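Since the structure comes first, as structure tokens, the remarks are kept for the end.
Of the protein chains in this complex, one is absent; all others appear in place.
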Amino acid sequence: MAEALLRVERVAKHFGGVVAVDAVSLEVAAGEIHALIGPNGAGKTTLVHLLSGALAPDAGRVLFAGADVTARALHERVGLGLARSYQVTSLFRGFTALDNMALAVQARSGSSLRFWTPVASERALFDEARAVLGEIGLAGRERVHAGQLAHGEQRALEVGLALATRPKLLLLDEPMAGMGPDESERLIALVDGLRARVGVLLIEHDMDAVFRLADRISVLVNGRVIATGGPEEIRANAEVKRAYLGEEQPA
Amino acid sequence: MRRTALALAAALPLAFAAQAADKVKVGFISTLSGPNAAIGVDIRDGFNLAVKLAGGKLGGLPAEVIVADDQLNPDVAKQNADRMVKRDRVDFVTGTVFSNVVLAIAPQVIESKTFFIGPNAGPAQYTGAQCNPYFFSSSWPSEAYSEAAGQYVTQRGFKSVVFLAPNYQGGKDAANGFKRYFKGKLAEEMYTKLGQLDYAAELAQIRAAKPDALYVFLPGGMGVNFIKQFVASGMSKDIQLVVPLWGSDQDIIRAVGDPMLGLFSLGHWTIDLDNAANRKFVAEFEKAYKRLPTGYAASGYDTGLLLDAAIRKVKGKIEDKEALRAAIKSADFKSVRGDFKFGANQFPVQNYYLQAITKNADGRIVHKTVGTVLTARGDAYVQDCKMK
Amino acid sequence: MRRWLPFAVLAAAAAFPLVARPLGWDFYIGFASRIMIYALAASSLNLVLGYGGMVSFGHAAFVGAGAYTVAVLMAEGVASAWVAWPLAVALAGALAAAIGAVCLRTRGVYFIMITLAFAQMIYYIAVGMRAYGGEEGLNLPTRSQLGFGLDLKDDVTFYYLVLAILAAALYALRRTVGARFGRVIEAIRENETRMDAIGFPTYRYKLVCFALGGALAGLAGALLANQNSYVNPNLLYWTQSGTLMIMVILGGVGYLYGGVLGAVALLVLEEVVSGYTIHWQLGVGAVMLAIVLFAPRGLAGLAQGRRDG
Partner (left out) sequence: MSGILLLEQSLNGLQFGLMLFLLAAGLTLVFGIMDMINLAHGSLYMVGAFLAATFVDLTGSFWLAVALALAGTALVGMALEVSVLRRLYARDHLSQVLATFALILVANETVRIVWGPQLPLAAPPALAGPVEIVPGLQYSSYRLVIIAVGLAVAAALYFAIARTRVGMLVRAGASNREMAVAMGVNIKRLFTIVFGCAAALCAVAGAMLGPILAVQVGMGENILILAFVVIVIGGIGSIRGALVGALLVGVVDTMGRAFLPHLLRQFLRADLAGALGPALASILIYVLMAAILFWKPQGLFPARG
């Protein structure tokens, strides 16, 4: 395997006396889809916060594309190509779907300290925004306010916003939460289409999706990675079965 | 936006009334709300009494007095002055209590060639180089009361004195005046925020300084609170408190009561001054308002008398500003304070009395004239005034 | 707002002195200038509060900084508007940048209070400047000198200058909120976390917005000093910040003309009601309360809502 795109070295985080993430080490290679699974409260979302820069770890390092980004802010990591989506949908609800997307495009296309030229006249922004909207299946919904989209569409836009920043690595925090089967299927196809282009760290409860998509899987239990390996390996891992899969067999 | 434009349009004609040539308009801007409202109310009542006794006229012309509350806020005062000068086109502006308000509005009033008559504060600036034909003070130059206090404290032989005033122009004028006549040692010179109400911290400092006497220059509500708190602190037995008349006047006596007894004050007027004008004023004031007049009321009343006399002298031709000015300056009336004339800077030249606060025959707390501290005193800056 | 309405209002405002002067309504020309200056100040706050979502309770400090710059320079003999006004804008902007840099570390109510704290500090500094009037304030011997044969002492000339500046400022604001920068600050107000997560350094943009608002407020302050020919610390007191905030909320938070509507409504309401009763604050308070309860989006929202529905 090539040099890892994302390399997590023994990062830890505790809140008060509660250890949320306990010396987790992890690697995601470029173009790889790496799933992170584990029971509720295992520390998955906290780990995403640590990797994306929303929270600072108490210990350990995060390396991205060869550079130590542990001290870098959220927005700086996005600039380097490390983007995330949220488990709880976080959009610009008062903006249209197209404007949502255009904002994400704007973030990486030159300075936004421009005070005079109307955004509306910047065609390049909107062309690209439309393209991403098409990619996530929201073509034709451009003029709808994000707050008024259907739940599944909002989830797609949630992923789309991260995608529009043109990341090298996507951190997807339960992208399929609350989706119907058709919508899930579309999203699975979308993520599948990213393979080889974009690295993905996928957190998901839908085990069907995980085992279909993941190149490798890490299992997080009580803040610790107890196993990492290919899907078959994980399926066969006794410790994983005991700690996690035993209660929740994949469909 | 259209609706507000309509509201504006509706407001305009209402406000803009036709100008009558045969009456005199007085713009009365005063502090009529807040802790110092009593001062403005007394000046207003005194002034109105003079107008009322003259049959609602000033110098024979029907008088219209437009009253506005400055809320002790110079910005509000400024807008009121603007309205009175530009819209109502008043002939005189008076009523002001505090020197910061005077300093805010006087330039504009003067510039429009409207006479400004200060019935209370007369900032030192206007006594000297900045003196102006349109600026009169019918009260006293800002530093005079404190000069008298300095003189009295020196005469009494107090060696160590604490001075306390608000941190504003009037307070600084007071310090200048006091130091000009006080020959001893100023143990402590303290300034507080204008409008401060709790003097606990200052009282502790005074206790530590152990002075013989304390000269306190705090008008209105500030004075009320200070004296109450001073008495409660137990220092009144050891330290002689000296105040200006208006730091101890009826408004303060009403609020503080018996602890006022034994204080000494300095003033240009006392309720017991023995002249016909004053006897009439005190009697009429009490009859009209059911309370004893203060120095503020006396000043307001005198302002009314002054205008009445001046307008009568020019036979109602108030458009002739030069003649009117000369008539005001001659001060051809019987002032309640006795002898009264204007100096070259149009500020009063008058006596300042030492007053003791005592109970009178019917048991009321009043000021009693004890002696004259300064005689025919003008001010220190009159020679800087180049006006003729 | 319909497209032509701003132009109609502008035309009416331009025509006003032509009617008012012959009728001798000089007072109302000055009053209208005053309203427009407050409209400018409120609009500058609207940029920060309405578009940027930063509830600043210390905006009067920047208005005051601008006003004091003009007054102090004049006291020192510099009367040129070309020197004093840009300096007022620059100083107020720099002050806002410095204060904002600290305040923007906090959120929500803490931000409201820390901006208030800084404004109060500036207020007491103004009180402490005895050389420049201290508590008393400072009279301006004249209005700023503009050159070109224009005399700002003339109320009509001053009126037109204020009108031109307000119109230009509103136009610039319109461009700004429609440009990239405006998009960014509006989006930050909508969802700051997400802006961070798609790669915007939100702190920096908020700071720029805060400083811009401060600079514009400084311009309003420079005009206000000229309008009153007088400055005093009261300009910086927290109630002034409150009044500006009330104007913005009253007019409509985040509507381009919200600040203007609020300034007009509040000042006209005060002027009219105070003409009828000394208890005018009761009437003004009741109207404000009614607006909060029944027109939550302010006057601009009310006007727009009616057309939409």
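Per-chain numbering from 1; labels A, B and C assigned in written order.
Quick note on the criterion: contacts are C-beta pairs under 8 Å (C-beta built on N, C-alpha and C of every residue); 3 or more make two chains touch, one makes a residue touch a chain.
Only a predicted model underlies this, so the values are computations on that prediction, with no experimental measurement involved.
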### Task
List the shown chains that the missing chain touches in the full complex.
B, C
#### Entry: Residue among C:A96, C:L116, C:I185 or C:L256 that touches the chain left out of view
C:L116
### Message
Which candidate, B:S112, B:S160 or B:Q229, sits in contact with the chain we can't see?
### Response
B:Q229
### Touching residue (missing chain; options C:A79, C:V231 or C:V284)
C:V284
### Summary
Absent-chain interface residues of chain B come out as 33-35, 37, 167, 189-193, 197-198, 200-202, 204-205, 207-208, 221, 224-225, 228-229, 231-235, 254-255, 257, 259
### For chain C, the residues touching the chain missing from this view
49, 55, 102, 105-110, 112-114, 116-118, 120-121, 124-125, 127-128, 130, 134, 238-239, 242, 245-246, 249-250, 253, 279, 281-282, 284-289, 291-293, 296
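Going forward, only the chains that are shown with their structure count from here on.
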### Query
Taking each chain's centre as the mean of its Cα atoms, which chain lies farthest from chain C?
A
### Query
In whole angstrom, what separates the CA-based centres of chain B and chain C?
36
### Summary
In whole angstrom, the CA-centroid distance of chain A from chain C equals 43
### Task
Compute the distance, rounded to whole Å, between the mean C-alpha positions of chain A and chain B.
75
### Query
Within the complex, which stretch of chain A touches chain C?
52, 54, 73-76, 78-79, 83-84, 86, 90-95, 99, 103-104, 106-108, 111-120, 122, 161-162, 164-165
## Note on the structure
The answer for chain B against chain C in the complex is residues 1, 4-5, 7-8, 10-12, 14-16, 69, 73-75, 78-79, 82-83, 86-87, 99-100, 103-104, 107-108, 166-169, 193-194
## Note on the structure
Within their complex, chain C touches chain A through residues 172, 175-176, 178-184, 187, 190-191, 193-202, 205, 208
